[in-house]
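Of the protein chains in this complex, all but one are displayed in their positions.
After this line comes subunit A, so read on.
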Amino acid sequence: MKKEEVPQDKSFFREEHGKELCYAVDDKGNYTTALSSGWEAKTIALDNALKAIEERIADAKKRVLENKTSPIEYYMEVCKMEPAILASYVGMWQWRVKRHFKPSVFKRLSQKTLRKYAEVFDISVERLKNIESTDI
C-alpha cells in the first residue's frame, strides 16, 4: 500500500477517538506510517457485525415477550455476551446460566441471584425483571 493510497473512509470516524495507524510505503519505496480514518471493507464488516447483534437483541426481546426465554438472555445479548462469558462474570456454571433462561426457572430466582445478574448487566433488579420498560 502506498502512503497516498491509505484509505480515509469516514463512516465510523469520530474526532474524539482519533485515527488508526497503518504501515505504507512512500514514493521511494521506504516504509513509513500513516493515519487512516477508516476503510470501506472494515466499514462494511463492522456495520454487518453491529446489525447481527441488533438482530440477536430484537430476537431475544421477542422471545422474552412470548415467554419463551427469560430477560437474562435478552440482557446478555444487549451486553454483547455469550453464555460462557456471562457465566464467568456471575461466577456460575454455564448450564446454570442457561437454565436461568427458562422463564419458569427465572421466576423462582432468589433476590441474591437476581442481584448478581443485575450487577453484571449494570441495571437494577427491577429493570431486569421488566424488559417492557426498556427502550432498546
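The rule is simple: a residue touches a chain if its C-beta (ideal position, glycine included) is under 8 Å from a C-beta of that chain, and two chains touch if they have at least 3 such contacts; residues count from 1.
Note that contacts and distances are computed from a predicted model.
J.: From the list "BtrH N-terminal domain-containing protein", "Crp/Fnr family transcriptional regulator", "Protein-arginine kinase" or "Peptide/nickel transport system permease protein", give the UniProt name belonging to the chain omitted from this structure.
T.: UniProt lists the chain that is not shown as "BtrH N-terminal domain-containing protein".
J.: Considering the whole complex, not just the chains shown, which residues of subunit A touch the missing one?
T.: Within subunit A, the residues that touch the unshown chain are 1, 12, 14, 17-25, 29-31, 33, 35-36, 39-42, 44-46, 48-50, 52, 79-82, 84-85, 88-89.
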